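The complex appears here without one of its protein chains, the remainder shown in place.
Moving on, here comes chain A:
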Amino acid sequence: MSAVSNGARRRRIAVVGAGLAAARFAQQFLESGGEAELTLYGAEARPAYNRVLLADVLTGRYDPEAITLPYGEPGARLRTGTEVVAIDVRGRTLRLANGESAAYDELVLATGANPVLPPLRGLYADGELTAGAHSFRTLADCARLAEDAVRARRAVVIGGGVLGVSAARALAALGLPVEIVHQAPHLIERHLDEQAGQALRRGLLALGVDVYPGNRARALHGDGRVTGVELANGYVLAADLVVIACGARPRTGLAHSAGLAVRRGVVVDDCLATSAPGVYAIGDCAEHRGTVHGLAGPAWEQADVLAARLSGADPAARYTGSRPLARLTAGPLEYAAFGEVGEDLPGTDVLRLADATRGSYKKLVLRGDRLVGGILLGDLGTVGALTRAYERDDPLPADPLHLLITQGAAQW
């Protein structure tokens, strides 16, 4: 730690960002006894909030104010609506959009990610998203979407990944007929196999969500306001509300301009340190060992490691990676998926249990006595035991069949 401690001046830590990673870092830093003048710079006007819960803000399950996160207040200071526009890593100074500059001793980049907006004809009007078209990443997005949803009659969600499914489910919960247009052959192909994707599709259908897999959106129709989504095959889905859920891209502009090593994300080592001294990166903007996780779990873990290091609670703490887990609880739809779930991995065994009547599907992929992946859909009784075994890389018992059965899991 290169805390500059000349005389009475307190060490200053600046955190760029006010999302989950930033808030957890600040809160843990102070709780672990860290001593610093800690400032979070949030570009949004809102205090820190938990993005994971946005879909259920849309359904009305949470008030928008209710998903606020603790960020170590009053020990830490949050400057909302304060965009950082440049970093001078040599001078250890931030430049803010309002022209101010702010000196730091250590800097934590937790800038998050931007939604990916695909090249759709008609997506923009006058440099803004066409009326009726929405991204779904911030509370402001959520508020606009909720407002539009009141008047909307049909919604289309472009993208059938984790976010798209969760957005579609939320819109359906508001009583809208919803269609998902998804490029891949089945839903959430990054985490689910085909059978699970199909099962999920059936579950969505029961909620009033139609899925068009293997289809690409090409254009938005409408003059000034969306009236439909044109698919690559020429078919047009009528819609007055469109949600773009095509993934997210690490927000790295600031780091890049400052000369930090950036690939897909801001490159960090096991100490979460970037290529510049005194500068760290965590959460959705960070790339660690070639991976940008883009999930809340790893962001939390990175925040904890960095807080332990910088607070002095555990200066030797290291982040060695996370085993990612996709998890959705959305009314009647519930799934967990982790690791490798393909069938064609050499040296693996696959255990599977499908119950079409109850809509549950479970699959485990084993290599020797280790769990390398799994899917649970519908019945999640064993999820705790399985995800822990996966996360800790625990050896499984000689007869792992019972891992598929909830009764058996209760014995764990």
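By our rule, contacts are C-beta pairs under 8 Å (C-beta built on N, C-alpha and C of every residue); 3 or more make two chains touch, one makes a residue touch a chain; residues count from 1.
Criterion: contacts and distances are computed from a predicted model.
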Not-shown chain resolves in UniProt (candidates "ABC transporter substrate-binding protein", "Monovalent cation/H+ antiporter subunit D", "Molybdopterin oxidoreductase family protein" or "Adenylyl-sulfate kinase") to "Molybdopterin oxidoreductase family protein"
Residue-wise, where is chain A in contact with the chain that is not depicted?
20, 23-24, 27-28, 31-32, 49-50, 52-53, 56, 61-62, 66-70, 296-297, 300, 304, 325, 327-329, 334, 380-385, 387-388, 391-392, 394-398, 411-412
